[in-house]
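Some notes on the structure that comes next.
Removed: one protein chain of the complex. Kept in place: all other protein chains.
Chain nomenclature is as follows: A, B and C, assigned in order of appearance, with residue numbering initiated at 1 for each chain independently.
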Amino acid sequence: MTLIYAGLSLGAVYALVAIGYNIVFIASHSFNFAQAQLMMIGAFVTYTGYVTFKLPTVAVLALAMVVVAVLSAIEERIAIRPVSDHQTQLITTLGFGTILTGVAQLIWGTQPLQVPFFAGAEVLTILGGRVFPVEVALVVFAVALVVAITFYTRRRMGGLAVVAMSQDEEAATLRGIDVRMLAFAAFAVTGVLGGLMGAAIGPKTFAVASLGAALAIKGFVALAIGGFGSMYGGLLGGFAIGLVEQYVARYLGSNFTNLSVFVLLLLVLMIRPTGLFGRVQERTV
Amino acid sequence: MLQLWTAVRKVPTWVFPAAIGLFVLVLPLLGPGYELTRQIELTLILALVVSGLNISLGYAGQLAIGQAAMYAAGAYTAGMLSSAGHTDLLLQIVAAGLAALAVGILTGIPGLRLGSWSLAMTSFFLVLLVPDIVDIFEEDTGGHLGLSTMLNPTLFGRSLAPDAMYYVIVIVAIIWFAVFRNVVASRHGIAFQVLKQSPVLASSVGMSVFRTKLTGYAIGAVPAGFGGALLANLDLFVTPEAFTFHMATGALAASILGGSMSVYGAVFGASIIQFNNDQSSNFAEYSLVFFGAFLLIGGVLLRGGVAGLLRTGIRRLDRAAGLWPRRPAGAAGGGEAGGGAADAVDLPPIEGGALEVDAVAKAFGGNRALREVSLRAEPGQVTALIGPNGSGKTTLLNLVCGFYRRDAGRITVAGTAIDGASPHRIARLGVTRTFQTPLIPPGVSVAEVVISGRYTSDEVGFLSAVLRGPKFRRIRRHDLARAEDMLRLVGLAHLFDTEAATLPLGQRRMLEVARALVREPKVLLLDEAASGLDEAEVETLAAVIRRIRDAGCAVILVEHNFGLVLSLADRIVVLARGAVLAEGTPEEIENDVRVRDEYLGIVEPGDAPAVEEAGTLPERTAK
Amino acid sequence: MTTPLPDVPLLDVQGLATGYGDLRVVWDVSFQVWPGRVTALLGRNGSGKTTSLRAVAGLNPVHGGRIEYDGRRIDRLAAHRRVKAGISYVQEGKRVFRQQSVEDNLRLGGYTLGVRRSALDADCDRVYELFPVLREKRRHPAGSLSGGQQQMLAIGQAIMAKPRLLMLDEPSGGLAPSIVAEVMSRVALLKESGLAILLVEQAVEAAVDVADHVIVLDIGKVTLSSPVGEIDDLERLKDVCMGRVPAIDGAGEP
Partner (left out) sequence: MKRRLRLLVGLAAVGSMVMTACGGSGDEPQADSAPYKIMISAGSDAGGQTDQLTTGVISARAAVKVVNDAGGINGKPVELIESPDNADPQKALSNLRAQIAKDRPDAYLVASGSNVSTAVAGILRQNEIIFLDSGNSADTNKPAENPYAFHLAAPFKTVVEGYLPQFEQNGYKKIAVLHGNSAYAKQFGALAESVFTEKGYETSVVEYDAKALDMTAQISALQAKNPDVLVFNGYGAPVGLVLQGITKLGWNVPILGDTSVTSTPLVTTMPPDGLIGTPETKNLKIEVTTSVNVATASEATKKAIEAMKSMGEIKASLNNCLNFDAVMLLAAAANHAKSNDTKAVADALLLPEVNTKAGTAVYDTYPYTADDHQPQLPIETHTFVAPGVLKDGQIGSAEN
């Protein structure tokens, strides 16, 4: 049971990265390689808020959200908008992510920093498994976020507009939707969420500058397994990777964790090239 | 100044890289010092890796960015061979190339099936696996510590001095880039570009899409393997830390910054990244920020890469010097007027074949796009297919070309049933087509576009493309001559060397006709070939089509321009609501009241979702 | 046809030249649309009807000429702002948002009104009154509708924005006669309500039934511009539309 919890909470971390990728992907069909780094900054800002400024939790979260949202908005302006093709965006967002890692190292050093969690660090026992409050929170947060985003995209005008835009940009424009503005807003929102995610992830993983690189690929894989553009898919993909990693590390050895995840990825993609929840493109010729 | 440029441009282009290569080769004689030679060594090794990326990413258009894994495969192959006492460098390089090729093929088969981001993902993940795999085979690879048991390399039984590696690296690089250039300039290189532009186009000239993709990916692995072997022997040490994600992104950045779709761009890009690696260590703790900013700014500023900028610059100078657009190379002294009108070229007879469509039906979901359509297009005739939007014309074309599987009925080309054949097989049966939106790969000359239509005629192997033997030359000469004939036929001969994608729409359409025709097809499908043409161009087109018909080809014309159809067609088939409404000579059709009403698109009884959108091609949705 | 013509047209297009990229499709097109009236653009495929509409909607760049709406030039206004200004465009091919429900599609139509999702219920009801079949299907994804229903949805979506100018691109395309009649009768109702309507049609008879003014385009130029009342020979009009009869005198109003 403990192992399942460990796998799920780790999976939730990957899922959060995947969710971040997904929002941008849905809104603008571009890929934000710096998403994981934005979350890393979120974790650091949370640390600074709690430890250096000794702020209350609400203020810390607000600070993390604002800082990361601003960074995210800057990224959209300098790394996404001036570049039209997605191939080059791969390079520019990678560059932006690298800058973030470098800056984080300059400000916070290379040592892992312990990020406090507002609900404490008392171990909980649930159904015979032992788990930290932050791990429970991560799983809950990831699931809640996916549910909330799904709700938003179905129940709010803004959400409807984003989904519409991802289906048919021109038709969306003709309904009066400012496509560019909305894509920018989606970026800013991923920033806000990224800050929040960083605050949630930090207590589990420590705030450390190498966090971004560790998360980037796994988040990407979670997305590929779950299907690009699918929120539930990203969640499921994240959980799947987390569980596979834990069980393989436990019974086969840590040499084989990456390899197993790769095999899982290949298997899923061979059976369903668009991922578990990926929409099969309708051919409307 | 411009005269100087004119003189420079008279020198064949291959001379410049050859001269630079030679210069680099003899550079140590000038005593440049260790640091520079070391930089050149590392740059060239990186350039080998990047050039592989250029093939798969730049030319074949596959988001396969895991070149670092092939690089590692090469390095470890060489390292393990050397440790086992097989110190011959030539052997190691060949083995490393083969090992990389094997990795490329093994990972390419699943990866390429997926395409786009999934491919990017699996290939990036491959890089992540390198340390794990190295670790699992620790006994042979040295694991995390690295492989430090390599012996000094030998060549033809003689031990190599440490300095000699420089020459080996430079020579390997020169040879590879010559090979690379030859492949890219051959029809195989053009084939990659055709594929990148559009899989539909690729299969319509007879290429197997998957095989071509895999070839591109696998060939891209080979130089990375060479690079690995050279790196291992340069340092006599192989560490998994040389093949990290960072290295992979560096190579990707080098490819994009240098210009992915270029041969020598790999060298530019590799120099930039290598010098950056060198410089950034001077920034110590700022090195990450420096590298990141570099990628960001480089990505924004150098769209198309250094090679792209150079190309633009050369084009400008050419234009200023009056060298562009150039005259046809083969038609020296011909003094073509260069006008738009088609020259009176005799089109040799074409052995046409009848296209028979028999009771073909096709439904999308519940909606019947075609129901029991039968028609016959005779060789030596123009059969026009008309009908309102949504009547099933494009669906029929796609069925004939094999992009759709029909639900019922039979289609035969010159008596051969196409059954379930894939598009490229149907193309090889002698069916060619043009597209509503002309599909012309960027960066390819007009002549090469036409030659790409001959992909299946006079097949040329890779090896002979690389070696450029007599057979290759003969076929090449033939290709050029045929291309020139076709271009003269459609009135584009004066644009022989121009970059095709820069032509205006009308000329792009004519170019497509030339490409479709160069293969001497049995059946030629023209999909709205006249749309967007001005009156003069329509006249030229009509004249060309008549000549094609007279040569014996079966021409199928899907067209909205009623006047053109009436003047050109021998028979007209009118489709409406997925069925044949009428069929007959132009006179009969012109006077058919129902046809007129239908053609103006009065109404269709079935209330079905629209399946056809004008101008929509299959690959738009397949992206 | 007895409504007196207002002094100023709501939309005034003069000498429009436009196209896609380097391809110029429309060379010189002029027409006007008045409130409470239907102007129909006719002509065969590729004559530039849709391209002209796209230029008015802001999807295609204006290479030459001018587009005036409600007394001011809108050539350079962003497409989504034109929607807010009251120009609603129903594209051909029933481009509804297929994954989303019928009701959400309608609500998206009211996006520019800037109100909450639930505040649009009353407006949705009005569309349901116009097209009752949509009410039955309100929870279904739009992609599951039949072609005619999708067309109604597309029109419903467009009028959700409370436009002043409605542009309809081949609303009859691919529809059964009874459905076409229904759609056209709704267009007539919308006209009565005071909307200015610009209609692109290939079905000449259907268009002439509802239109007040017809413009015939060929190869990106106006070959005929005439009030419907002055057209006595429908067959001749069809010939003009097919391009079999060359341009008629007086083509292209000043």
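Odds and ends about this structure:
Just so we're on the same page, contacts are C-beta pairs under 8 Å (C-beta built on N, C-alpha and C of every residue); 3 or more make two chains touch, one makes a residue touch a chain.
The structure displayed is predicted, hence computed values, not measured ones.
Put simply, the hidden chain is in touch with A, B once you look at the whole complex. Within the complete assembly, B:Gly33 is the residue of B:Gly33, B:Gly322 or B:Pro348 that touches the hidden chain.
Only one of B:Thr122, B:Thr141 or B:Asn276 touches the absent chain when the whole complex is considered: B:Asn276. Note on the undisplayed chain: of the listed residues A:Thr153, A:Gln246 or A:Thr274, the one touching it is A:Gln246. If you put the hidden chain back, the residue from B:Ser287, B:Asn398, B:Ser531 or B:Asn561 that touches it is B:Ser287.
Although one chain is not shown, part of subunit B still touches it, namely residues 33-36, 38-39, 42, 135, 142-146, 148, 235-237, 239, 241-242, 271-272, 275-279, 281-282, 284-285, 287-288, 297-298, 301-303, 306, 309, 312-313. Although one chain is hidden here, its contacts on subunit A can still be listed: residues 2-3, 5-7, 9-10, 13, 50-51, 105, 109-114, 116, 121, 123, 130-132, 135, 204-206, 208-210, 214-215, 242, 245-251, 253-255, 257-258.
As a convention for this text, only the chains that are shown with their structure count from here on.
If you average the CA atoms of subunit A and of subunit C, the two centres end up 43 Å from each other. Subunit B has its Cα centroid 36 Å from the Cα centroid of subunit A. Residue positions 613 of subunit B are each in touch with at least two other chains.
Of all residues in subunit C, none touches two or more other chains.
The touching residues of subunit B, when paired with subunit A in their complex, are 57, 63, 110, 113-115, 117-118, 120-122, 124-126, 128-129, 132-133, 135-136, 245, 249, 252-253, 256-257, 260, 285-300, 303, 364, 394-395, 398, 611-613, 616-618, 620-622. Across the interface of their complex, subunit A is touched by residues 57-59, 78-80, 83-84, 88-89, 91, 95-100, 104, 107-109, 111-112, 115-117, 143, 157, 161 of subunit C. Those residues of subunit C whose C-beta lies close enough to touch subunit B in the complex are 22-23, 25, 44-46, 92-94, 145-148, 150, 170, 172-177, 179-180, 202-206, 238, 241-244.
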